[in-house]
Every structure is written in C-alpha cells, then in structure tokens.
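This is the structure, below, for whatever I ask next.
Here the complex is missing one protein chain, while the rest keep their positions.
Chain nomenclature is as follows: A and B, assigned in order of appearance, with residue numbering initiated at 1 for each chain independently.
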Amino acid sequence: MAQVTLTHITKLFPGAATPAVDGISLVIPKGSFTTLLGPSGCGKSSTLRIVAGLSKPDNGMILIDGRNITHLSAAKRNIGMVFQSLALFPHMTVAENVAFGLKMRGLAEAERRPKVSRALELVELGHLAERYPHQLSGGQQQRVALARALVVEPSILILDEPFSALDRKLRESMQIELYRITRSLGITAMFVTHDQEEALTLSDRIVVMNQGRIEQDGTPREIYGAPKTRFVAEFMGLSNFLPAQSRGSALVFEGVTAEKTMDAGVPQECFVALRPEGLSLSVAKPDGPALNGRLAEAIYQGATSSYTVELPTGRRITARTPDCGLQPGQDVWVSWSPDALHAFAA
Amino acid sequence: MEQGMSPYSDFFRRAGTGLLFLFLLAPLAAVIVVSVNAGTTPKFPPEGFSLKWYGTALSNPAFTGSAFNSLLLAALATAVGTPLGVAAAFGIARGRLPSAVRGLLEAVFLSPLIVPGIVIGVALLVALSSAGLRDAWLRLILGHVLLVLPYVIRTTLASLQNFDPALEEAAHTLGASRFKTLTQVTLPVLRPAIMAGAIFGFIISFDDAAVSIFLIDSSTSTLPLAIMSYMQYNFDPSVAAISSMLIGLTLAGALAIERVFGLKKFLGS
Partner (left out) sequence: MAITDMEVAPAGSGALKPPPSPAWLVLPGMVFLFFVLLLPVGWLMALSLKPSMAGAFSMEGDWTIANYLRFFSQPFYYSTLIKTLWVSGLTTVITAVIGYALALVIWTAKPAHRGWIVLIVLSPLLVSIVARTYGWMIVLGDRGILNQFLLGLGLIDEPIQIMYTSAAVIVGLVHVFVPFMALCILTSLDKIDPNVPEAAMTFGAGRLAVLTRILVPLTVPGLASGLTIVFSLSISSYVTPALMGGPRSGMLTTFIYQQFAVTLDWRFGAVLVTLLLALTLLVLTTILALAARMTAKWSKA
C-alpha cells in the first residue's frame, strides 16, 4: 500500500478548447479509499488514466510514496485497475485472467497458483476458476476483474465506474463487497463514479470534480452535510435555492432571518439552499424562523410525499416529508431543521 | 382486407417456398445422386448404387495432380496473404491517419473483390510476361494471394473496429509490455476473425477458376480447371464424384467458419 500524490496535473486533449484536467493537486493517504465524484465529462477518467499511466499529462507530476512515476509506463507502475468495461480477456479462463499479472511479473506456475486461488477465494469465485468470462454473470465478471487487479498486490487500486452497467440491486451488493474487501486488505484505492450515493457508501474521502477542477474535497459527512459551493450542493441532491444576505451569524432570505454559523467564505450577497428532506410543513405558525406560502402541489410518493409551496415572491420550494394530509390551495408554514439550511457564494 | 391466413394463401406460400428450395438445391442434389450412379452416363433416375466413380475420379492423375496443386496453392496463398492482410488491417485500424486516407486505403485493399477475376488473371499474365517472368507457380501464387487478402482484411478489420481498447490497457496495467500485449492479448482475441478470413480465403482460392485460367500452363493446372477441361470432352459421373467431394470440402470449411465466427455475419456486410 502506498501514498499517491498528484501535483498540478493538467491534460489538454488535442483540439479541445478547455483542459479535461485543469491543475489537479491531491494527496491520497496510504490505505484510504478516495472517490472522484462528478458529472460525466468532468475529467474523472482522464485523471485516473494519468495516475495509471495510460495517458500522459501535459503538466504536473504523479508520485507514489514520494517517487516520481510521471514518466513511467503503465506496465511498471504496479497498479491494479478495474475498467468500466471490465476488459476481461475473453480467451482466458477466470484463473488465467487472474494469473495474467503474475505471469507478466515472471512468477512461475507454482508461485502463481496459491496466489490465484487466494484471490479467487477473496471474491468467492474459487469454484468458477475454469470458466470463461462469457460463461459468468455480470456480478461474477465484476469479481474476476477485481481479483485480477488485486492479485498483483498493487500499490494502488484504481476503479473507473466499475458498477455503472449493473442493475441497482447487484450494484448495491457489489458496493458492500468492495467495501469489505478494500477495508480488510487496507488497500489504497482511487474510485470514480458519477453516482453520489455510491460515493457516500464507499468512500473515506470524496473529491468532487467539475470541469477538470476540484470543487470540494472532504469526508462524505463534510461533502453531504456542508457543501461549499452551489455546484456541490446541487450535485449532492440539494435544491430550493433562494437569494439571501448574510449578516454576521444570521441569514436573511424571503423576509425571514435565520441564525446560522457560516464559513468565513460566504459573502454578503449569497444563496441559501434548503434540503427538501429537512423541511416540515404546518398550518399554524411554528416557533422560530419559517416561510409562509400557499401549497401549490401535493404528490403522494409512498414513504414520503412531495409538497411544493409557492412563496409570496413567486419562488417555489419543495419539501419531502411523511404524508401530512395537506391539500393544495391551503396556506402553510415551512420550517427547517438547522442542518437542512446551507449558505454559499452565488 | 385480409384477416389471418386463408388455407389457400397458406398452400401457395408453402408451394412457392418449396419450389424456391428445389431451385436452390436441385443442382447439388443432382450431383450427389449422379455420383453414386452405377451406370456409365449421368442418368436419372440412377441405375443402381455404386461408389465406383469415386474410385475412377481418385485414380485419374489429372484430378489428383491438380487437386494437390490446388491444395498447395491455396495453402501457400493463405500463408502469405494472412500476415499481409492482418498487418494491413492493423495499419488501417490503428494507424493515426486522416479518415479520408483510411477510407481510401480500405477501398484499395478491398478492390480485388470488385475487379473481375478474369481481369486480375489477364493483367497479371501480361504484366509478368512483360517483366520476363513466366513461371506458372509464381503467377498463381501472386494471383491467389490477391484473392485471399481482402477476406482476411475484412474480417480482421471488423474485429479490430469492435476491439475494446481497455483490453490492451488492462494488460499494460498488469505489467505486460507492448510485445506481450500483442502476442498474449490482442492477437489471441482477434484469432477467430483472422481464422475465419483465412479459411474463407483458402476456399475462394481453392475454388477459383477465373483468375487461374490465364496463369496455369500446360504442366501446372488447378483442380477446378482440370475438371472444366475434362468436362469439355467427357460427361461421365466421375466429375460428379469429384464434385461431391468438393461439396463436402467446402461444407467442412463453411462449418469451420460458422463455428469460429458466424457465417451470416461474415457474408452479411
């Protein structure tokens, strides 16, 4: 296991107007599971491929345990990579696929065999060693790809959206399995996804990317609970953005003043966001700050219902709460739990 | 307006289909039936069952000698044409080329499919004669490599275009050098396509008459041409026997392609 450092990594593809990766600097501590999260096209894969040695940066350096590997070929970096398409070798059995990296490292058959069976045990595929990839289910193929990357004891495990082709149920069970395996081996992992729930489930650390740059870098709790920018907030499922002014430790929006301890970076003219799940509706004015409006829409969705309230300014906010029997047209009050309120620069 | 299928339309549909199948299969069935005919002329219905014409065909030196030539020629042409074709397909698919150049290269490499066989043969004969080269084997091999080349290029190119680049990248990250990646991953993955092209090229070469007719000489002939010249003066069932054996050979080749590649996909595009 190793620490990986990216310094000022930049990549401009020929013919592109803006860089795909725009000066990314990042330290991935030994044994941590770090996820690059961001919308499609934000440069996650490009960054991973530079770390793996499959693509050459225009600028910047990659260090593994302090050693500069920027100009080292992929074959010599000792990296385990799981590809989005899995890239299992179709003409090799499961065991041969897993043994490939060991063979390339010059290990003899006798040395390879125990390592291959241990890797296959780890992903619970020992009984399928002699099958070919096309004879396996999607989840089993996934495990082979993982075993193939892990068996070489890589200094870092790199995974590029490995679960994006799986259906929801399988994806969730694979996430749990990946969590179990990486934590039990204490491996350093770099994971890429555009799915925020997946990132929250798996990671010790999430790096949110946007247009080739790092938007925010922190623990899942920090990223979800305290998004620093509107982009991160929206990406983590926040909505109900309203213009606001910050006055010391208070926020004023829609004529209401709310107490909030804020980051120093929030300017006077700012935005607030209200997490829909942290809102509650009532007919009577509650204690503390609340917004008054007319219930425009009520949609029953099972466990929760979605209520859209039109404020006097014409802006709309949406609340998701358990069904509370309110009818459209009613005059309602919207209040919020303190951690549902966030403020950012515009 | 018609609803469902009336008994009449169903009858006509089946009868029509049957006639079409008869048309497709009649000459093949006739060859096989005549080949086991005991009589001396290709009569219908046959006068009893006998395999003697197979014996006659196999003991005719004109057939056996030219069959050996044809096998050797097809094998040599495939052995030369396959690496040439695979290399060219790699160059077209992987070379960093403008798309216009790529399209042009592809068209040029597939052009032997468009140029009539007899033109290939006659052009080669004239050109080699002008250059003072009059060896029949040299002419035949050059002409037949030309026949094999486009089939190998076509299947290899199709397979390369569907090739997942991540396969090679995976091999790299696992420590494989460029050479190891080529020999242990890329070529094995392409093998079914290359094999299909090579087998098809072999069959085309073995079966060719149009290109070879100008390239043979009085001492070197190929099986199809030997049969053709035999047919001009004889009509006995030994031609049926040798034809039946050819049917068996081609069928075996076709089954091999079907196994490794899928025949319909191969003939489709």
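Here is the rule we go by: a residue touches a chain if its C-beta (ideal position, glycine included) is under 8 Å from a C-beta of that chain, and two chains touch if they have at least 3 such contacts.
This one's a predicted model, so the numbers in the text were calculated from it and none came from an experiment.
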{"item": "Of B:Val122, B:Leu187 or B:Val260, the residue in touch with the unshown chain", "value": "B:Val122"}
{"item": "Option from A:Asn68, A:Ser173, A:Thr257 or A:Ser282 whose C-beta touches the chain left out", "value": "A:Asn68"}
{"item": "Where the missing chain touches chain B, by residue", "value": "1-2, 9, 16-17, 20-21, 23-31, 34, 42, 44, 84-85, 87-88, 90-92, 94-97, 105, 108-109, 111-112, 114-120, 122-130, 142-143, 145-146, 149, 153, 178, 207, 209-210, 213-214, 224, 227-228, 231, 235, 239-240, 242-244, 246-247, 249-251, 254, 263-264, 267-268"}
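Quick note on the criterion: only the chains that are shown with their structure count from here on.
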{"item": "Centre distance in Å when chain A and chain B are each reduced to the mean of their C-alpha atoms", "value": "54"}
{"item": "Touching residues on chain B, where the partner in the complex is chain A", "value": "164, 166-167, 169-177, 180, 184-185, 188-189, 191"}
{"item": "Contacting residues of chain A [partner chain B, same complex]", "value": "52-54, 73-81, 83-87, 89-91, 100-101, 104-105, 148-149, 152, 158"}
